[in-house]
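Note that one protein chain is taken out, while the other chains of the complex remain in position.
We just call them A and B in the order they show up, numbering each chain from 1.
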Amino acid sequence: MTVVRSVLDPTSAEFAANREAVLAALTELDAEHAKALAGGGAKAVARHRSRGKLLPRERIELLLDPDSPFLELSPLAAWGTEFAVGASVVTGIGVVEDVESVVIANDPTVRGGASNPWTLKKSLRALQIARENRLPVIQLVESGGADLPTQKEIFIPGGQLFRDLTRLSAAGIPTIALVFGNSTAGGAYVPGMSDHVVLVDGGAKVFLGGPPLVRMATGEIADEEELGGAAMHGRVSGLADHVASDEQDAIRIGRRIVARLNWRKRGPAPLPSLPPRYPEEDLVGIVGPDLSRPFDPRDVLARVVDDSDVDEVKPRYGPSLVTAWARIHGHPVGILANAQGVLFSQEAQKAAQFIQLANQTDTPLVFLHNTTGYMVGREYEQGGIIKHGAMMINAVANSRVPHLSVLLGASYGAGHYGMCGRAYDPRFLFAWPTAKSAVMGPAQLAGVLSIVSRAAAEARGTPFDEEGDTAMRAAVEAQIEAESLPAFLSGRVYDDGVIDPRDTRTVLGLCLSAIANGPIEGVGSGRGDAGFGVFRM
Amino acid sequence: MITRVLVANRGEIARRVFRTCRDLGIGTVAVYSDADADSPHRAEADRAVRLPGSAPADTYLRADLLIAAARAAGADAVHPGYGFLSENAEFAQAVLDAGLTWIGPPPAAIAAMGSKVAAKKLMADAGVPVLPELDPGAVADSDLPVLVKASAGGGGRGMRVVRTLAELPAALDAARAEAASAFGDPTVFCEPYIEVGRHLEVQVLADAHGTVWSLGERECSLQRRHQKIVEETPSPMVDDRLRGELSAAAVAAAKAIDYVGAGTVEFLARNDGSFWFLETNTRLQVEHPVTECVTGLDLVAAQLRIAAGERLPAAPPEPRGAAIEVRLYAEDPARDWRPTGGTVRRFAVPGVTAEFDVPPRPGIRLDAGVADGTPVGMAYDPMLAKVIGWAPTREEAAARLAAALAGARVHGMTTNRDLLVRTLRHPEFLAGRTDTAFFDRIGLGQLASPLAGPDEVRLAALAAALAGAATRRRDARVLGGLPSGWRNVPSPAAAGGVRRGGADRRGGLPVHP
Partner (left out) sequence: MAGRTVEVGYRYTRDGLLVEGRDDVGRVTATPEEVIVEIGGAEHRLRTFGAGSPDVDVEGDGWSVALRALPRFPDAAAAVAAGSLVAPMPGAVAAVHVAVGDRVQAGSPLLVLEAMKMQHPVVAPGAGVVRSLGVVAGQQVDAGTVLAVIEAEGEP
């Protein structure tokens, strides 16, 4: 074994400053999470409770195995929009009867659990995670349907929800719907498309059209129970497989359904693991607020991987990118971590080769981002930086092993792509609270705009408005800064959540275990033929 | 020459006799009823014979089955233990008639003592003080209160205190029924009931050659339902003069009936030192271990040797220190001593230095009838074990025994353990004021209250919850290595009222009913 040496000095002033900045960012993050936890506010929560109903997170807690971990996904969805933080739905990965499952729970305290465009995006992301990682889906349904003012944003793409559900089923991934309340109109297809359906007696209402709509459409007068009550669906329509006597009973039945899925993970079981030799607590002191100051990712690895045991590949070649083998909670991984921010030709080629090696051995890859992008300048362009960057992007894009990305610091430009940004379909992507992602740094972007407009003014022969330029630069810088922040990106569901750096090992371990529900196969794995050998670059 | 002993008994006394037999190189045979199929005494014996059924009358009281069992298993001697047929002269005779050795006094001695009515006359004639006997049919108001006793009885079975004449007929009926069921003989008698007394008894050991030893007294005043639960030697109330008188009376009693073997002469005493003969128990007593501890003798070995015709030395050994025995019962003192029962999940007593044997130096002796997993039913006496503390002084013995009991692991049922600990630690007990009214005087409210108070219960519930979480993490098939109950977005712990089940990581843990 090779214990990585960490050079971090937790007694330094820099560490203390970093720590202070990260803890401040975490406090802000907590405040945003608290908004999601508050749901529709105290009054709506009290009204919901007064009906003897459980809150979505209470339903989830009761569904999960006691004391098991739960990773909530996209908790900041809809942040910075007109809709409530959390997007009126809770999604996550949890353990039910020893089966890792994707849980999707409507929050009926937020506008009756109505779906807005962010609810849809967050739910579809959860279903994508279920499909890619072969995780059973358990939906805890209580939603008033589409948020009507935004129906135009939901109606057309919303059909994907039901399509994905049945495609999951077709792919051998069980889908379970526990219906606690309204699940009407389009929402009726959630239980409709699920493999297992439990309706709560006296609570669940599942119909295409409610009494007013039926009366409008056909003149028939029928009550809600006749149209969609649990007792009716249990005895008459057969839509319900189980009629639960109350919410707790529904959750109990849901757990029994999972227990009978005969679920087997198709990926490798984890090996025994030891905790890192360095304290996780230090992870808040590594990355500072000033992303222009690089840090050594080995300090992170020493606090994230099993036993701090890391075997680097090509440590002296392309030293601005660390490529290494390690394990996290017993799962073997290949790690690509930016060391000096900039990706040069050597680093790009090193990455491309390493990604091929991981595919050869069916080893998942973890990308730890802190990059300002590929190097620019005459020397580098002439040295073929585009070709070499393209190799890395080619390798990342066509790699078949699971990828996980964590934005530790900067993730700018094509470097974001090369390090498996969201568009490259990592199985999971998380950000530390002080990370930033954009096409380039805010100051650089504003500067570029300024140079371009100055050149345009010169070309037109008009005088350049220096004052206006300064104001423009400040405004652009502020806008890009805001749009680079993790909460902003998380709000648009461009990542799966902003995490406490000290939770990195736990989050990655949970994701790697979830991934192992499906087979882990690199390019050519299974047929034993990747087409070419690993290219030495 | 005895080569294989059948113990016509069950539980701890069977195990006790087996221990000595093993030490002497003698084979062992157990008998067991269906209710005792999982009892340690069956598993421990070299050979075992089933007695079909569970009721005593179908099993341990069936002389014919017991003798057939002895034959079937190749036993050449029968030890009766205590209770059941241990004081049944006909059984003793039947054993002898079957050509087997009877480990006990001659049937005639048993018969002489068997009728308590006759025994008292015999003792009065031998000059031993006795309480007047009252004809159940002629009890008058002035005689009250009286004690109704089974003539053939022992161990409190068939005993009733009667304080008004109106209660008498019912008490007699109940006592007769109980006596018939327990001893196969419905005869009962009455005697004056001494409200505040001391129960003293003298262990005697007599060989077949005329030597009779007194091994000193035991005090067994702490009783519930006339059944002893704390027994000790020497008695804190007995001085050398009284000890001499008691011993002389006991030896006279034994000699009067040509007693052979181990026996006990019971007396009722007042704090002023006056005493009366109660009865002679022609068998090993439950509480014999305290005498063994202080004398260093193995009374069962002595029984076996006497049965084989050996002679006792001229004088008994000098006693050393003080020994206290408590009987651990599956019963709830706070609920009128109601038997509880169930299955013993775990049983262990810390600091035990000997089992069924005299500890090599002062310490804790354990004579247990149960082990992990033993079912305790309602068919028999709910005694789980006897725990004995032996130390140079009575105070030390009490402290040591209390600590051993407090730390004892008795899981699966409510027991009288906490009462025993509180008794052993009570100033009145430590001061030697251990008369028969002890429990009434101190009050069960105080003595039977659990050793674990509200703070301990809360702490225990927390520990149970945390250990449960640790167990679930250990046993988890996925993600067991992740932090317990980890959340990236923790819900507020106090998520309002938690109803049935509630949010996770809350366990309702009610104290065992």
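Quick note on the criterion: a contact is a pair of C-beta atoms (placed from the backbone, for glycine too) under 8 Å apart; a residue touches a chain by one contact, two chains touch by 3 or more.
Quick caveat, the model's predicted, so the values are computed rather than measured.
Colleague: Wait, the hidden chain, what does it touch out of the ones we have here?
Modeller: A, B
Colleague: Specify the residue from the set A:4, A:36 or A:62 that touches the hidden chain.
Modeller: Of these options, the touching residue for the absent chain is A:62.
Colleague: Any idea which of B:57, B:308 or B:470 touches the chain not displayed?
Modeller: Among B:57, B:308 or B:470, only B:470 touches the chain that is not shown.
Colleague: For the chain left off this view, which of B:115, B:353 or B:484 is in contact with it?
Modeller: For the chain that is not drawn, the touching residue is B:484.
Colleague: Contact with the hidden chain only, please: which subunit A residues?
Modeller: 62, 66, 235-236, 244-246, 248-249, 251-252, 281, 502
Colleague: Determine and list the subunit B residues touching the chain excluded from the picture.
Modeller: Answer for subunit B: residues 334, 345-346, 403, 406-407, 409-412, 414, 450-452, 454, 456-472, 474-475, 483-486, 490, 493-494, 498, 500-501, 505-513 touch the chain left out.
Here, only the chains that are shown with their structure count from here on.
Colleague: Nearest whole angstrom, what separates the Cα centre of subunit A from the Cα centre of subunit B?
Modeller: 69
Colleague: Where on subunit B does subunit A make contact in their complex?
Modeller: For this pair, the touching residues of subunit B are 468-469, 472-473, 476-479, 481-489, 491-492, 495-497, 500-505, 507.
Colleague: So in the complex, the part of subunit A that touches subunit B is made up of which residues?
Modeller: The contact residues of subunit A facing subunit B are 33, 36-37, 49, 55, 57-58, 61-62, 64-72, 75, 95, 98-100, 248, 265, 270, 273, 329-330, 497, 499-500, 503, 506-507, 509-510, 513.
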